[in-house]
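A single protein chain has been omitted from the complex, and every remaining protein chain is retained in its original position.
The block that comes next holds chain A.
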Amino acid sequence: MSKSEINKGLLFNQDHFNLLIKLYKSSFLDYNGIEDIYKTITETAVKGLKIIRASYWEIEGEDLVCKDLYDATAKTHTIEKKLIAEYLPVYFQALKDGIAIVADDVNSNFYIRELKENYITPLGIKNMLDIPIRKDGKLIGVFCCEHNKENGVWTETDLAFARVLCDILNLMIEQGKRRELEKELLETERKISLITENSSDGFVVIENKKVTFASSSYYKLLGYSENEVLNFTIEDVFNNIHKDDLNKTKDFIYENLGLKNKYFKYQFRLKGKSKKYFWREDSACVIYDDNGNYTKYLIISRDISAIKLAEEKATKLVALSKNLNAKLANFTHIVSHNIRSNTSNISMLIDLIEDTDEYAEKKEYFQLLKQNNNKLSETISHLNETIDLQFTSKKRKTEINVKKEIASILETYKNDIKTNNISVEVTVAADLILNTIPTYFESIVSNLISNAIKYKSLHKKPFIKIKALKEKRKTVIFVEDNGIGIDLMKNKDKIFGMYKTFHNNSDAVGLGLFMIKNKIEVLGGTISLESKLGKGTIFKIIL
């Protein structure tokens, strides 16, 4: 089939065909920007329609601005002055309403008469074909073909050819705009990923209760791959929150969603793939639809493990310094009361000795002075002992057999136990081993046994029950008696204080429980008690 046969019966001749095929085969990327496309189209129009000028104009605001004008005679591309809508109402109306302004003779066409004086006549135009270009039904530009042939006529072919050029131009412009948008979008995406991938903060988007986006900074820290995180539902996320934080976090989130709050923050521990927990602070930004349902839940998730660690350390330090402060206050108190009470007695004695002339009285006072002096020395040595305890905490720990150790301590109280007819019951596994400072352990248990003997009931057969067992890697020791008990309601805060006594017992110094507690604390343990007046006391030691 020859080329002429293909064209048989069609509007276009071979030249038209070749020109159009060339355009059809090209894409936006073959051109050097949109201006290049304008130029190509105007040149094609001039060639195909064999006219002197072709131009493309675009609506900007109300007016038409020339984008390119090709002059066939001069073979130049220029830009014409813009056409002001206000001065050319008929022409603009015609473009808005019609398919084309076809003026075979420029002098007789009604629609272009406003252009005559300033445009048509000076440029020597005889025939004019203006085709409006629309987008979404709205005029966006006009393609103008101009010629200078006396009695020239625009044929169907001319009209069709120009129309096709307009359509191609329109497509190309659209394509160009889309490219521009795509480029901008890519640039935005690149910037976003630059931020999200390099930030220490994680970014997560949840839509329809599923994770639809997660930055690598988010899933890498947690040890997941992108796909694993993208399959997460909200329930999966909740399942990975630390159980101590879960309800608080869930309640907080749902409360905020209920209130339609757009921004809120919360802290919790989130489990990574390796089961390790990370402290996170999530800043949520929520987008709701018109019905108040949340459609998008955006999270900036910050790793605050370091901050939490520092917080924990600070809390521990505060507790430590509080403890030290309490000890210091206790010492001040002791100095104030116990040392001063002795020294004040001594100074009163000196006064009295000075005031009397009687030898017998003086001698009595001297005797008291001696007594008091001894007491003062004793108090100071007690103080020394407790201070020593605070500074020798680095004593070597060794393993002891708890059962054997308790048996040997009880051995030293053999006589007291026998004379007071006390029944003793020891429940300790033979192989229970404790890593401790043996002298401390001995003094702790010994003191408790001695107390139980000292404060036994006089109305019933006394017993001492000692039990020791392992519990969660700790050793728990119970020392129970059915003695006279301590009124805990009254003495709760004083039990373990220095120089505190709770009974009218003249040989009580008020140092035993204080020293026990100090030694247990040095060993890193705790002591507590239950007691009822007239019923007995149970001490519980955790080491």
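As a working rule, contacts are C-beta pairs under 8 Å (C-beta built on N, C-alpha and C of every residue); 3 or more make two chains touch, one makes a residue touch a chain; residues count from 1.
By definition in this document, contacts and distances are computed from a predicted model.
Engineer: According to its UniProt record, what is the protein name of the omitted chain, chosen from "Outer membrane lipoprotein carrier protein LolA", "FecR protein domain protein", "Response regulator" or "ABC transporter permease subunit"?
Structural biologist: The UniProt record for the chain left out of view names it "Response regulator".
Engineer: Which listed residue, A:K50, A:R340, A:K363 or A:K532, touches the chain dropped from view?
Structural biologist: For the chain that is not drawn, the touching residue is A:R340.
Engineer: Given that one chain is not shown, which residue among A:N109, A:N372 or A:N447 touches it?
Structural biologist: In the complete complex, the chain left out is touched by residue A:N372.
Engineer: Tell me where the left-out chain touches chain A, residue by residue.
Structural biologist: Touching the chain left out of view, chain A contributes residues 332-333, 336-337, 340-341, 343-345, 347-349, 351-352, 355, 368, 371-372, 490, 499-504, 508, 510.
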